[in-house]
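The other protein chains are all here in position, but one chain of the complex has been omitted.
Up next, chain A:
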Amino acid sequence: MRTPLVLAALALALSAVAAPAQVMVQGAGATFPANLYRAWIDRFNPDHPDIVVSYDSVGSSEGIRRFSAGLVDFGGTEQPMTDEAIAALGHRVLHVPTTAGMVVVAYNVPGVSGALRLSREALARIFAGEITAWNDPAIQAANPDLALPDRTIALVTRRDGSGTTYIFSTFLNSASPAWSTAGFRPGTLVDFPRAMLAPGNEGVSARLAITEYAIGYVEYSFARALGLPAALIENREGDFVAPTEATGRAALAGAASLLPEDGRLIVADAPTGYPIIGYTWALVNPDREAGEGTAALRRFLEWSLTEGQPMADTLGYLSLPEPAAERARDILAALD
């Protein structure tokens, strides 16, 4: 029992002697960009031996909480903080957009893959608990060629306060009055009726993978990682659009390439391309004590906004369009 402890202590002591002092940069929050942040950290840390960046994917609400409590250097969220919440903190908050992405409606229905088309109304009514069977006429109408089974729809949604839920519920709210008339409101926590609850995008995609006749919403890269098919969603122009890099980029270009000065922009329902998209932000406190930690945080975020951006597209995220990336760098400039 004791030997490993001694060895560990020895290793720690040795590493402290051998390596130069390292600055820790800790982030926590949204699971939506977690796959990208992880890839960034895996690339950034080895290239910058003096900095150690880490990120806990714990959900947007928890990210905002830890950031507000000063427990982390940056928080991750897809729901921007409100002005009241910022005022209560007593310091300024920068919303640095780091990437954009699509929330896809992933499903696991044996015998049906790839081409499920969901109208705005059908989607809203499924997640309001009004449509409970896969062969419901409202779903079948848009999919005349699919043999949809007479099976109960199993909803899989988030247990934790989630920016992904926020983007998705904001879209549902805009997509069909059926959603709000059923008494639902957009937010990071939504009580989807009879839904199985899972923590994080990881948890939802894993649950979808083992549950037949299930449907749920996750960030695109999570569905892709597990090979879950994603539904074609009807956008405001009435087109059924599959989530792909091209359709996501079209939506972003149409709706959201011009970010306001503070970076906070909600793309509820993109009119062209794939409609359910959103930005994700790193929350940063510009009034924090200047020093090594702040410089390291700034270097990491600057790196992610420049060298890191192309990695977003390969992982299934939408890298920031140039005007947005420029805006993001401008916002970050306030941190010094």
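Throughout what follows, a contact is a pair of C-beta atoms (placed from the backbone, for glycine too) under 8 Å apart; a residue touches a chain by one contact, two chains touch by 3 or more; residues count from 1.
By our rule, contacts and distances are computed from a predicted model.
Missing chain, UniProt protein name, picked from "Protocatechuate 3,4-dioxygenase alpha subunit", "Cytochrome d ubiquinol oxidase subunit II", "Phosphate transport system permease protein" or "Ferredoxin": "Phosphate transport system permease protein".
Annotation: of A:Asn35, A:Thr188, A:Thr247 or A:Thr280, A:Thr188 touches the absent chain (contact as defined above).
Taking the complete complex into account, A:Leu197 is the one of A:Leu197, A:Ala295 or A:Met311 that touches the chain left out.
In the complete complex, the residue from A:Gly29, A:Gly59, A:Pro275 or A:Gly308 that touches the missing chain is A:Gly59.
Among A:His48, A:Arg151 or A:Arg329, only A:Arg151 touches the chain left out of the display. With the whole complex as reference, residues 58-59, 62, 65, 108, 150-152, 154, 159-161, 187-191, 193-199, 207, 210-214 of chain A touch the missing chain.
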